[in-house]
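Left out: one protein chain. Kept in place: all the others.
The letters A, B and C name the chains in turn, as written, and every chain counts its residues from 1.
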């Protein structure tokens, strides 16, 4: 049953535009957010890590890549509309089959997250270097392993409620912002056989993904979201299991 | 806060094809399932009831109709693909704004239900006149008002698990079928400000919607799903509420 | 199905000790918190409102009072241990039968709330006049009717996470505190046929229950928690419903 991170096939998808066009972002993530996350997951024991980006053919998410991915991590912001519907449909189908999905920060507005949630996924925001403090509200949950009672981030973009998503099946973190807002920052869902984790922090102009506790949460979430060989599911027209079912 | 059914603006949408082309169905619902449901809701006290069908312009769901609908009831089966994406988007947007939605039986595969759920909504089925017994598993819930411990339907189409929907926020009914299957037959969800109730029974070749307890559940669900004047929601870029939010 | 507040039989239970022994509290609630709440509910349309206090015989909660109560409101703080186990068992039994229960502020540590939750109900606290802002995270919910996007309280005692309760079935409010904490401040549960709402604010040395929006939330919660005539429940040894159940 157990998933060791070294056996989990991880694919990190990144839009990878800000880093190429905005020197301020490039200074923080010179080889892209995906590369920083890949290095962090490697340090956490990951041994099967790939990356993919928007401007690769099929955004790097050809069927063979997705079919051999256990957990997909998604960061996007400025070009959600450029992600092809065909690739979104493929990712969606893989999640229902059991592939884990970790959606980061501005990925709340990605096509794939909105398709899985069925809502607008809208929220309040402010680029103003608020202090953020993520409080753990599910302290026995594996995603919180190794953390303290809260994670503090010196400066982050603010996201505020109401966050228009379905009520999380498990709520892991609630963020406090110095500007006066709160946010449900760690939200677990299941869709079909797949597990989904939305994790709020990660504005591109700030060094959030270099933060060791952020890296720890993402590594924990990879292990939580990895597929388990649960029971099979079949659909369609079925004969009765009991003989005298009609009276 | 309370919603009296006489004040709720109800629209019943029906595909209305089987009734026109299949004499067996026409014998049961000569003026269409929508007309039978409208009469039942009128008997339950509804005074603001309209119907709409697939073959009307814009399927009868022009903006003005949806904008003045509190609760929309949906029955479809054979022509889900003929429902225009534009109308689906309009219904979806109204649900997020607070319009209630009651999805009946084969409506599980409608575009609007799948869009709101984010999953395949697939299931097992068998047209074989099973006996169905819907057990109440949330006995204090308003949707169960006036019922006994279970509802028995002499003959119904079987729907069996696994039903590929997100875990219901509240599960109201579980069906037992004589052929050996079970099904989560009454499922409550919220999406945005809207309430959604999926209710399983209602195969077109059987007189299910003439059943008084079915009618009672649907009338109860209309009252449960009616919008309440809850708190407003705003989205987008927001100034800080606290003065010294940056340090 | 609908519950008009004028028909709901409300009993407000208050420990009523601080008001009699602490002049600072008496200045704010000269006739007790229960009397202030009763007046507020009367202004909201309540016409069937009683109060009961700890020092009355059986704490004012004799069987006849509980049997004719639809919704019980509970405020206690300093004398939880003085509430008799017999009265707690009676309240517990009535909740399972369908009586609504609204637990306020320091009532989180009451015997009845801990018995219904099954957990320690522990939390962090600080008497330091923090500013509190309760954000609505379920904007279509009837408990939020008539509110804005948040409620602001100039000064309140802080309660902070982790709050050791079962995950709420519906989370309505999340509090932001100026001292840096967050709290799940409006939590809905069902136990048996009864509905339970925990609502955080209300420290005795501050005029919180004179706040109109607090009063509005409590009146809304009374209507939400009022029992509905749902399906009956029977328990124990039962004959089979199907003839040939053994093979």
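The rule we apply is simple: contacts are C-beta pairs under 8 Å (C-beta built on N, C-alpha and C of every residue); 3 or more make two chains touch, one makes a residue touch a chain.
This structure is a prediction, so every number in the text was calculated from the model and none was measured.
Looking at the complex as a whole, the chain kept out of the display touches A, B, C. The hidden chain makes contact, of the residues B:62, B:79, B:137 or B:240, with B:137.
Here the missing chain is touched by one residue of C:23, C:57 or C:236, and it is C:236. When the omitted chain is restored, the residue from A:58, A:93, A:190 or A:205 that touches it is A:190.
Within the complete assembly, residues 133, 135-139, 149, 160-163, 167, 170-171, 174-177, 180-182, 184, 244 of chain B touch the chain that is not shown.
Contact between chain C and the unshown chain involves residues 96, 115-120, 122-126, 128-131, 155, 158, 160, 162, 164, 166-167, 169, 177-181, 189-192, 233-242, 244-247. In the full complex, chain A touches the hidden chain at residues 1-5, 98, 133, 136, 138-142, 144-149, 169-170, 178, 190, 192-195, 220, 223-224, 227-234, 241-242.
Criterion: only the chains that are shown with their structure count from here on.
Residue numbering at the chain A/chain C interface overlaps substantially, since over half of the positions present are found in both copies.
Inter-chain spacing, taken between the CA centroids of chain A and chain C, is 36 Å.
Among all residues of chain C, those that touch two or more other chains are 133, 136, 138-139, 149, 170.
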